[in-house]
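Left out: one protein chain. Kept in place: all the others.
Entry: chain A
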């Protein structure tokens, strides 16, 4: 039994301009202790897929799937209260825009304490110690002082790390990390990736890593899903993906690194996909 199993997920939004299909039949499977990376272009439905699974999309969204189960339990059969119990404790998420997902009215220490209060049996003192431990683990300097800071008194990357501390506070069985290191320089990124893969290794945590950074994929993933315009282009284990990418979009993604700029223009994926398209037409004629 997989930790998470989603089959044929579709999401459609009602918009003023008519229905918009953000996801068109995607599948995700995550085993305990596995790292699944989801990569793909901006707007390809990576965040929407995870929010759909967590039941966090607005009413304008219609979600359907053939299967959506966590540890064999159909998430859709759960009542809101039951689902809330699973989400937060067993499944937790690092949101893409951390500053927007922290509560501006409470100190970061308070927000961490509340999470521990809701999901653990730790006493007051233990909670306090754990908060310091968590902030230290994500590399926040002077954590004893920083517990009293409000989110707006922290830098972008510090907020992102507080969010990571909150999400990992209760040892979830599945952690969804949506672009968890976008605001971090490579040295701190390394510390965070080590932290996440450590949790995955030591606690058998399943990890879904949404990222546009192929370096992060190379350094963490077991398997990779590649998305493009709401569809799944390719699923492969990490080595195969880098050694023999199958889909033109994946190849384009791997070649679009700024290191590969020719002259003073950067290659974009459309440069490649157009080239592939004409290659294919030429091959046919």
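The criterion applied here is as follows: a contact is a pair of C-beta atoms (placed from the backbone, for glycine too) under 8 Å apart; a residue touches a chain by one contact, two chains touch by 3 or more; residues count from 1.
Keep in mind that, in the parts below, contacts and distances are computed from a predicted model.
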Remark   = Should one name the undisplayed chain from "Xanthine dehydrogenase subunit D", "Phosphate transport system permease protein PstA", "GMC family oxidoreductase" or "Dipeptide ABC transporter ATP-binding protein" using UniProt, the answer is "Dipeptide ABC transporter ATP-binding protein"
Note = Considering the complete complex, of A:143, A:157, A:206 or A:248, the missing chain is touched by A:157
Full-complex contact with the absent chain, from A:90, A:114, A:219 or A:246 = A:219
Query = In terms of residues, what is the contact footprint of the unshown chain on chain A?
reply = 13, 15-17, 20, 39-43, 46-48, 58, 96-97, 99-100, 141, 145, 148-149, 153-158, 161, 178-179, 182-190, 201, 212-219, 238-239, 242-243, 252-254, 256-259, 261, 264-270
